[in-house]
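Handing you a structure now.
Incomplete set of chains, arranged as in the complex.
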């Protein structure tokens, strides 16, 4: 039965016992109440509605590399009035840094966020086709098994930690117009459910976030074929150029209707001018888009997270390491200031 | 058609021709008769019933590392009155030592066992979910493809060798209460059948051993959905704490009933006191359990293999490298002495 005892002597690669990564690492104090799903809303432990409005960090490993995965960085996010921070864990970064080292970064980030009163979304930041395991570019390469093992490790480690409110199982499912092979919603749904099953076997207090096809834009099949588990929320990434103006009716049909039944979180949105650094389709836009989408969210109780709190990845929230806001940085800072009270 | 010729010059990693591992390595003499399945019994070449009662070694690579994979070790097993030895090949050990080197260990062990009149079970010693490829801990990590390739290599090498009586396709299937994803018997059965098909394509004289869910404890679905191939036997690992006392009726319903139709081998069992080194659920027990389970086996013609002939892995059969027996060591040595005549 038990062969673990000697494995420490014998299997040199097991010097770090696998179980060490599976231990929940709770902070001594949890400064935030648990959030859960109640119908199409998020509620706190007293049943009061809670809406998330915040930002995505860039990859924690990338920030660490630059000496920027610091309390100061989280204080800057707080100064932008966020109540949630999303950590996009790139599969390539997870492998390169090594699981043990990467987990330490997450531990730190979760602690800083919690102390500053902000919730955390852990996001498995791949883009592509998880069924065929062909991805948009090499940095997003992963496998079904690596994804399952990732969620097992994460769910065991941050079990019943209220700061870690969400697990976003797969950032952006897409076939890239067939270049990554075929993928139906029924197939992606089954993969989401595999991951959610593993998560829930460890922790029933966390909220899985479920993305649709078309780079996490399209939720239209959810109406007929929702995730089989309770307690989840759905995701959209409604960048300005996903649809032509006027947007509202299209947004409603593509994903807005889901908010009538389930909680919805736009875990990415953002805009920038065409001549900005790293500008690319579908993110080119301005405050016209910004106001339209925020109004659309607020009318429907949709939570949202702006992409991205970094001066290099685009669309940028700030221009330099003095955290001087860009166009969208100013816009979202002001909106969060008004709405996150 | 043939590109192998130059591959030796060209592909440096092919200096060891893949075909070299696929050659059957029979001993000059086979001191033991072939065993096969006849109804729910094992029979020898003359049709006489044969029952297996023996022990599991620890991982051959682990023993080699310690200088203990020796004829003396096999003589000690013989002195405990075993007629079969099970070799638990851990996937991580298989990869780390390298296939060619690991096969040499198996060659040696098979030769020593055969010379001492003991049969061999080769066991692919993984624990977890072979469908999702998520495992109990890192040492058990493998893939479907690695498992298929393992059985191809093993089945070709030990083809029609009567000493190598059994191939145990997958040690302990489990979902770990859902933490490793979902796995139904129908799914595991299909994976067993893939491995058995590969084995039988090489060797029709060997007996595949088939494990059920719940860490190889539960055979209840076999009644309605047995393996599609003839000539197999079923496995159970009925450690003391898998069920509360009184055990017999539960054992009968969980796996004992299978022995009415198919041969059954308990390829692991064992017990130790709560304060022994490495004691853990579900192995804590004493001779009350020992006598109950051996009686249960003998009444039904079930073969059995005690875990584990090692002084460190638990529950231990012996205390030190003088092979001084532990509590269960004394018990099983005596039982094998009585029953293996």
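So that you can tell them apart, the chains are marked A and B in the order they are listed, and the count of residues begins at 1 in each.
The rule we apply is simple: a contact is a pair of C-beta atoms (placed from the backbone, for glycine too) under 8 Å apart; a residue touches a chain by one contact, two chains touch by 3 or more.
The structure presented is a predicted model; accordingly, all values stated were derived computationally and were not measured.
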Complete complex - number of sequence copies, 2 represented: 3
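Going forward, only the chains that are shown with their structure count from here on.
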Rigid-body rotation angle, chain B and chain A, from Cα fit (steps of 5°): 120
Sites on chain B touched by chain A in the complex: 58-59, 61-62, 65-66, 88, 90, 92-93, 96, 125, 132-134, 137-139, 143, 175-182, 237, 239, 268, 270, 277-278, 280, 282-283, 307-308, 310, 312-315
For the chain A and chain B complex, residues of the former touching the latter: 1-7, 10-14, 17-19, 144-145, 148-149, 152, 156, 194, 197-198, 200-202
